[in-house]
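Attaching a single structure in structure tokens format; questions to follow.
For this depiction, one protein chain was excluded, whereas all remaining protein chains were kept in their positions.
And then chain A:
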Amino acid sequence: MKKRVVITGAGTINALGHDVPSTLAAMREGRCGIGPLDIPDVDRLSVQIGAQVKGFEAEGIFNRQQMSLYDRFTQFTLVAAREAIAQAGLEFHGDLAAQSGVVLGNSGGGMTTLDANYRSVYEEGKNRVHPFVVPKLMNNAAASHVSMEFNLKGPSFTVASACASSNHAMAQAFQMVQSGMSPVMITGGSESMLCFGGVKAWEGLRVMTKDTCRPFSANRNGMVQGEGAGVFVFEEMEHAKRRGAEIMAEVAGFAMSSDAADIVMPSKQGAARAISGALANAGLNPSDVCYINAHGTGTAANDKTECAAVADVFGSHADHLMISSTKAMHGHCIGGTGAVELLACIMALRDGIIAPTIGYEEPDPECALDVVPNEAREVRVDAALSNAFAFGGLNAVLALRRV
């Protein structure tokens, strides 16, 4: 029999805050975390803005040995995992340790490590690099370090599906708990590619804005990169209840689909299949859904395709639900973005507060849905979806329910 899966812990670090309470406060206030990039050689970039994590001093948080092994994306992950697991109040020993694991999303791996070391061998002409470059940059490093720090000995790995990595990862973790394979899974994702090489690569595609991210707005002109992590404790519901854990929300279902069409252009049909699949998997009627956290990148193509997919799946109910993109606040955290955005779904379900789409200036007839422009709203929400549609046409949508 299928088990029910609940969230009993959440942690994050992103441009809006270094933990969940400060991030949710910023989302409520509609604060923008986008600003001038503070990275080496920024003057050689044509896109000089991003949603950077500011004021983060890893030195005080990790010791010298850890610092030599932790790329920035691993540091973010551990900060978020510590917060999530502390909130859940779990310690992993015996059978629980043997069965519980870590599935995290990530796209680029240790990009800042790669960038710094390429710089040293190519630009500075050095012939020697630090011995830990490989264990630092591999994109399973974060999952592995979480498993080591918390004694998680069950299934652990990293999922890479670009901008949908975290949603694919959380869907995997959900299935493991739902099937009874693991009582607890640590899941979410992280990304840190705000370095010269990371931004330079994105510049090439010419989909980035030079001013700010305005999802669904008629005058939107591209995405803004962010960075950060979101980590959650997915726990079997009876396991959580037996130990009196506080339940934040229920993960009710998910669906994944592939467009099988284009490496960068999104497909309405692929997105719609993932959305309707998530509803069916969660046993929800379209009319049950009050809120969707959109993929909402702020590009011309994504936002109109996403709105068309939502309109197709929900029919007349599309005009009665709210859909917002929080990327205008925390930027596009790439492989970590679905995890950071799940926080907006939790806030909607648990606190009845809908995070707004900030930066919204002009209605777009091709995005004619209630996008919660600029100001948060208080509405009771019983069910919510979180969309992620990746380059490569890989889609993953999660469905959550209020508990």
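We take it that a residue touches a chain if its C-beta (ideal position, glycine included) is under 8 Å from a C-beta of that chain, and two chains touch if they have at least 3 such contacts; residues count from 1.
Convention: contacts and distances are computed from a predicted model.
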Complex minus one chain; that chain's UniProt name from "Phosphopantetheine-binding protein", "ABC transporter permease", "Sarcosine oxidase subunit delta" or "histidine kinase" is "Phosphopantetheine-binding protein"
Out of A:M265, A:A280 or A:A368, the sole contact with the unshown chain comes from A:M265
Contacting the left-out chain: of A:R220, A:R273, A:H295 or A:R401, that is A:R220
Sole touch to the unshown chain from A:A25, A:M148 or A:L205: residue A:L205
Residue positions on chain A contacting the omitted chain are 46, 204-209, 220-222, 263-265, 299-301
